[in-house]
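One chain of protein is taken out of this complex; the other chains stay put.
Here the chain labels run A, B, C and D in written order, and each chain numbers its own residues starting at 1.
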Amino acid sequence: MDLVVFWVFAPISVASAVAMLLQRNAVHAALFLVVNLFTVAVFFLLLGAPFLFAVQIIVYAGAIMVLFLFVIMLLGVDRRESLVEQLRGQRLLAIVLGVGLVAEIATAVRAGVGLGARAPDGFAAVNRGGNARALARVLFSEHFFPFEVTSILLIVAAIAAMVLAARRTAVPADREAEQRDRQEVRA
Amino acid sequence: MRTPIAAYLILSGILFALGTVGVLVRRNALVIFMSVELQLNAVNLSLVAFSRMHNDLTGQVLAFFSMVVAAAEVVVGLAIIVSVFRLRQSADVDQARVLRG
Amino acid sequence: MPWLTLLVFLPLLGIPPLLLWRGATDGRAKALTLGVMLADLAVALGVLIVFDEGRAGYQLVERVPWVPQIGLSYLVGVDGFSIWLVVLTAFMFPIALLAEWDLRHRVRMFMALSLLLETVVLGSFVALDLLLFFLFFEALLAPMFLLIGVWGSGRRVYASVKFTLYTMLGSAFILVAILYLWFQTSRQFGEGSFDLRQMEQLSLGLAEQRWLFIAFFVGLAVKVPIFPLHTWLPDAHTEAPTKGSVVLAALLLKAGPYGMLRFNLDLFPEAARVFAEEIGVLAVVGIVYGAVVAMMQTDVKRLVAYSSVSHMGFVVLGIFTLTPEGMSGAVMQMLNHGLSTGLLFLAIGMVYARTHTRDMGELGGVAQVTPLLAGTFLVATLSSIGLPGLNNFVGEFLVILGAFRAHPWLAAAAVSGIVLGAIYMLWAYQRTFHGPVAERFRGLGDLLPRELAVALPVVAAMLAIGVYPRPVLDRINPTTEGVVRWVRSVEVGQAGLPGGVRGSVQPEYRPPAGIRPSPAGEGP
Amino acid sequence: MVELTWLIPALPLAGAAVILPAGRRLGARAGWVATALVGAAFAASVAVLAELLSLPAADRATVVTVFRWIAAGRFAADVTLRVDPLSMTMALVVTGVGALIHWYGVGYMAHDPRVGRFFAFFNLFVFFMLVLVLANDYLLLYLGWEGVGLCSYLLIGFWHERPAAASAAKKAFVTTRIGDAALLLGIVLLWIHAGSLRFDAVLGGGTELSTAAATAISLLLLAGAVGKSAQLPLHVWLPDAMEGPTPVSALIHAATMVTAGVYLVVRSHPIFEASAVALPLVLAIGLGSAIYAGLASIGQFDVKRALAYSTMSQIGLMFFAAGMRMYSGAMLLLVCHASYKALLFLSSGNVMHGLGDETDLRRMGGLRREMPVTATWFAVGALALAGIPPLSGFFAKDHIVAFASTSGRTAAWVLASLAAFVSAVYIARPLFLAFAGERRNPGRAHEAPLGMQIPLALLAAGSVLTGAVLGWRPEGLLDGFLRPVTGALEHGEGGPSEAVLLLVSLAVAVGGVALAWWAWGSGRVEPEAFPRRRPELAGWLAHAFYVDDLYAWLVRVPGAGLGRALRLVDDRVVDGAVNGLGRDVARASRVAPVIQSGFVRSYALLFLLGATVLLLFLGSRI
Partner (left out) sequence: MIPTPAVDLRPVAPELALAGTGIVVLLAGAFVPRIRPAALLGVSLAGLAVAALASLSLWRWEGPLTVLNGSVAADRFGVVVRLTLVATGAVGLLLGHHYMQRSGEGRFEFYALLSFATFGMTLIAVAADLIVVFLALEVLSLSLYVLTGFSRRVGSAEAAVKYFLLGAFSSAFFLFGVAMAYGATGSTKLGTIARALAGRTEGTELAVVALGLLAVGFAFKVSAAPFHTWTPDVYQGAPTAVTAFMSAATKVAAFAALMRVLNVALQPLAWDWRPVIWALAAISVVVGSVLAIAQSDVKRLLAYSSVAHAGFVLTGLVAAGQDGIAAGLFYLVAYAAMVLGAFGAVMLVSSRGERHTDLASYAGLSRRSPLLAGLLAVFLFSLAGIPPAAGFVAKVGVFRAAVDAGAWPLALIGVLASVVAAFYYLRVIVLMFMEEAPGEGRVPVEPDPTAMPRVVVAALAAVTLVLGIFPGLLIGLLQGAGVLRW
């Protein structure tokens, strides 16, 4: 069962990721990313993390990707992106290095974990009382401080949105200054 | 029959590498950013897999934090991209070349 | 009384008023600086008086832990090698300042830098802690760079940058070697130290010694400069203002051979013997090469600069004769070269101030209108070509004597430098001062009283040393003999037996109680 | 009095020290001060001599230590003065002739604006010369040696506004410096082998030098002597040195400094004798120089240059004598030569004085009428030099030539006779060209004032008498006096009888003069007739066989070429490497725009590349 689900979803996962890369249209790319996020969510479930499964779908695939799509629409950048590569050798090198990265990780995993190693039993004990509850126990005891830190992170994110996105359009005087700056930077 | 942990890990590696390649080959800042999200997601997968392997929830907690971080990053990133777009009317990163040398 | 500390840091006291005192007009700034320098000269003479001429080891040693965590201490002292360089420094600085008395351009900054430079030069001559030495040695660069670059002439920027980078490049090797030595002290004594006296006790393998020796030598050779590392010198000397040239020639060039005496011989006696002959050859090549190239110059300052290459070759040759005569001669020669070349640059500065040219093709006949200036230049020239009765001869003769004892053929070749020196120096003198005087030079005035005050003390010193060098030599000799005995005493393979030979040569120093020399066999 | 020997050099030094700064204020009085001080030094020398003579011959050597000079390691050199017959002979010559020439100079230089400086240098010269001859130590001797070179430089270039004078001064200094450098090496070598530089230690027979060492040392000393005494092959500076004022030529380049080489050889004779080749070489150089310079002198039209070559020739004879171990003979000739050559120079100085600095013989002639007194002095000097008895030159030269004959070196004897003959010719030639015949260049000429004639009279007296008084026989007064230093003369066996020698000597001298009379004196032949008839030979003679030109070429062409090449090497190769290194680093920095292209994706690529390589590296270590 476990194995079957994995082998069904793993190709989908990879395929959706590849498809995302090949889409000229940003909206389509985003949709493929959503697919990918779903597949990963499934793996979460398989790995005994139903809470993360839910979070993944609700927050990630839901909220975050919607935000993405929203921005894409807002900016009107859903035009087709030219996939012609300007930088010589970029694509080839990217693929070579990507493959190399996979090879390196695979090698390390083979040596460090072993290809055939299965997950040990007893995860149910860890998830005692339900995954969400167990997770909460760990999160709010052992990891409560990092949890607090994330609040600061979110505040910063909020400020960022305030500063950058809610910025009034530059006033004419500033435009001039900008022009000058631009020239200076070029020079 | 459980799936070997290594399979998840290697899958995670493949997804991570794909995200990496995406960053390198795409020109739209938003898509590049999506590729980064893909990377983070791949890492989350391996975190959860390790969590399973160790019979320990730290990995899941970490993945949880990672998602929070991703969310915050998305906010900041999108804000930055939007602000650049306003100045330049383009999300093509190849055009952002005022600074170089 | 902390003589040396007072000596080194007294000039610094003059800097805050220069920079902060609003009422410091140019004239007052000059007077203040001169006053400070003269006071320092007085201190230097005090040091000379306190100095016990019969002793070989370091005297007036002061030690204050500075950064004890890494074994860096403020450790200063003088011995026969440094005492005269110290006095020379304190002597030349006010004189060089007087020579720049007409300066109108950014006077206060110039004065401040001069004082800083004096401190730094003095510091590098008295430091007995290797890192402290290196610190002073490197700290020379900033003020010197600015002195050349801001107040120089012609291609001053090129010259200043070249000087700085070249010297930094050389000292790069020294730094690594010093750090390596520190590493060895920390290995062998259990506690790292930059104290020269402790590093002497290190036991280093021959291969190690050789590499370290080379590192030190290359770094110092740039400063000397030894052929073929000399090309910064003509540029720097030529473009520097008079003060800069004098300080460069009289003092900074001495840091190189001084470092060789102090470090290369002391720390790596075995390697010193191994390389002595090769270095001698290099020195002689430099002597001849510098002389021949000097002959081809048209700029009189550049010519003198190349003559320094030649003369410093004698110094290096003397050091690496590893004989007491040669080494004492080298030390003498350092002092003498400082005086004579210093005076040459001073005189050239005076010529330039009047004629606004240093091209010997344009100059000529100036002696008729400025006989005193010509006389000053001539005395410097004669000293520079080693006329007995003037200072340079004493050193040169002893170097040749030592060289003959060590490598007769090198001595013979070096002597050719004496002949060549006469050729180019007299030719320079002739082209500058002799012959019919050009119409536009007819109205030139002879030396002013201020300029006489610049020239006469130097001339007097040159004559005094030439005729009666004993006070100088008597203070140098014990140290050279100690070092020669040290260098020779070490048999191949037993280099630096911990606490051994050097201890018996210089019994004043005993390693501190906490430091236990490692057994001989433990050395790498 | 011997303890006060230091006074002898100190007096002229004091003169220099006083006159140099105060020269302008003293004006012409400077000359009197200078003369008085040298005179006082002469008096002091006489006093010391008197005391010396009062001692038994064997004890006539005293060393006066003034102070320790240089000491380092095992080396030590003191300022010590030596009072012995040889040094006193030299000191007397220096101070005596020196005083007279000073006196002469008072008049001669009276109108020069820089008269003060002249006498300061002149006094300084006497000081250094006295240091040279009184030194008891090679290093101190070297000090004097270089010091006189310096004064020679200063005085040759006294009129430095004249480029010729400036160049000549430099040339003199540099050429002698070559010899001096060798001398210095010789001194160093001597110290290495003998462990001391003191005459009493080194020359007293206390130290044994190996033959090789002695040869090396003596050859190096000889090189020094050759340079200073303008012998072959370092002679080229002497004729040019005549650019200096005539008193300078008289004192420095005739009477004293140039004979320092002879003094050195005589002084160091124990070392020379310890070597098998040194003395023969001295002999050969001397003989060669004597003949060479004599011939060259004949080709000169400048009276001072002619005299300069004659000086060289005479010193050649002194070397020749020294080379035969006839040290007292060399010294006798030195003493006699000092007086008659000074006389010759000064009287030609009179001529120049009278003719407005004219030195060209072709523009003289018939001067005996306008300046009869001077003509007399010149004639005395010339005849003394030519060896006409009973003037001093006759004895001095005759002894040497005769000695050559008895020492079994017949060829040397013949050649020496030839040299003597040539010297008679060359010295009679200017005599006749200048004073005989008719004026070839009409113009005012006047006799020198009395103040300049008195020293000449005294020198003339010396030229007449010294030979006969000091060296009536080879083992004469001087020889006896010097014997504690030089040892007894060792005559060889055989050779022609004395009478024959005498006759030959006479014939040579008279024949030479006669030949000169025939060629130039009778008025029938113009001075330029000979060059016109035999232009090539005359050219060879006038250019002294083109040796000088050869040297000049060597310096100009290969020497300067080497210099230019090295300078180029310095600029391009040595410095070029440095600048090239800098340029290469700067060039390397030009990849910056390539790496830092502004493309964020390129940056990411580089990032990934770095990460992959890093992981690969780490992976390889697993």
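The rule we apply is simple: contacts are C-beta pairs under 8 Å (C-beta built on N, C-alpha and C of every residue); 3 or more make two chains touch, one makes a residue touch a chain.
Just so we're clear, the structure is a prediction, and the values are computed from it rather than from any experiment.
The chain not shown here is in contact, across the full complex, with A, B, C, D.
Considering D:Pro21, D:Gly492 or D:Gly610, the position touching the chain not shown turns out to be D:Gly610 (whole complex). If you put the missing chain back, the residues of chain D touching it would be 582, 585-586, 588-593, 595-596, 598, 600, 602-604, 606-607, 609-611, 614-615, 617-619, 621-622. What chain B contributes to its contact with the hidden chain is residues 9, 16, 19-20, 23, 29, 32-33, 36, 39-40, 42-43, 46-47, 49-50, 53-54, 56, 58-59, 61-62, 65-66, 69, 72-73, 76-77, 79-81, 83-84, 87-88, 93, 96, 98-101.
Taking the whole complex into account, chain A touches the unshown chain at residues 104-105, 107-109, 111-113, 136-137, 140-146, 149-150, 152-153, 155-157, 159-160, 162-164, 167, 170, 174, 177-178, 180-182, 184-185, 187.
In this text, only the chains that are shown with their structure count from here on.
Distance between chain C and chain D, defined via averaged C-alpha coordinates, is recorded as 38 Å. Residues of chain B in contact with at least two other chains: 20, 24-25, 27, 94, 98-99. Among the residues of chain C, none is found touching two or more other chains. Here chain D touches chain B in the complex through residues 592-593, 596-601, 604-605, 608, going by the rule given at the top.
Residue ranges on chain A touching chain D, taken from their complex, read 87, 90, 93-94, 97-98, 100-101, 104, 107-108, 111. Residues 1-22, 24-28, 30-31, 33-35, 37-38, 41-42, 44-45, 48-49, 51-53, 55-58, 60-61, 63-65, 67-76, 78-83, 85-86, 90-92, 94, 98-99 of chain B touch chain A in their complex.
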